[in-house]
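The next block holds one structure in the form of structure tokens; read it before the comments.
Of the protein chains in this complex, one is absent; all others appear in place.
So, chain A:
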Amino acid sequence: MPELVVQLTRAGFLALLWLFVLAALRVVRSDLYAASGVRTELPPSKRDKKQPKSRGGGGGKQPRQLIVTHGALAGTRIALDDRPILIGRADDSTLVLDDDYASTRHARLSMRGSDWYVEDLGSTNGTYLDRAKVTAPLRVPLGVPIRIGKTVIELRP
């Protein structure tokens, strides 16, 4: 092969290898913003930045995600649809807690009409909506902390 072709293909191969790496990183990047049921905390995208401001008053906003603010799973988010969310140590819970103070089936969040309700499923240590112990199903307003053992979750728009 002529020397020029050798050199060009040599450089070309290295370029191809790095293109693969870049393409992979591009997938990683797009994946950061892609929807998935559970997400870890991300740097806010443009859309996310706008939302908190308009949310200010709370008001008529619909909760769209559940976010864990304290505890071992802090930063976990679950996008809400209208299916109930089971919380507890059981493997098949929606949010599987690994918390010494949580019960196997601890609490359930479910949607009635347009509101979300939290109910305690007979847990040992109780479920708290803000400071109040949940004995009957309670409506969960936006941004009010629900305490389960050492884990605190909130509903966010």
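Heads up, the rule we're going with is that a contact is a pair of C-beta atoms (placed from the backbone, for glycine too) under 8 Å apart; a residue touches a chain by one contact, two chains touch by 3 or more; residues count from 1.
The criterion applied here is as follows: contacts and distances are computed from a predicted model.
Look at the chain that isn't drawn here: its UniProt entry, checked against "Cell elongation-specific peptidoglycan biosynthesis regulator RodA", "Molybdopterin synthase catalytic subunit", "Peptide/nickel transport system permease protein" or "Phenylalanine--tRNA ligase beta subunit", names it "Cell elongation-specific peptidoglycan biosynthesis regulator RodA". Within the entire complex, the positions of chain A that touch the omitted partner chain are 1, 6-7, 9-14, 16-21, 23-28, 30-31, 33-40, 45, 47-48, 51, 62, 64-65, 72, 77-86, 91-92, 94-96, 98, 100, 105, 108, 110, 112, 117, 119, 121, 132, 136-139, 157.
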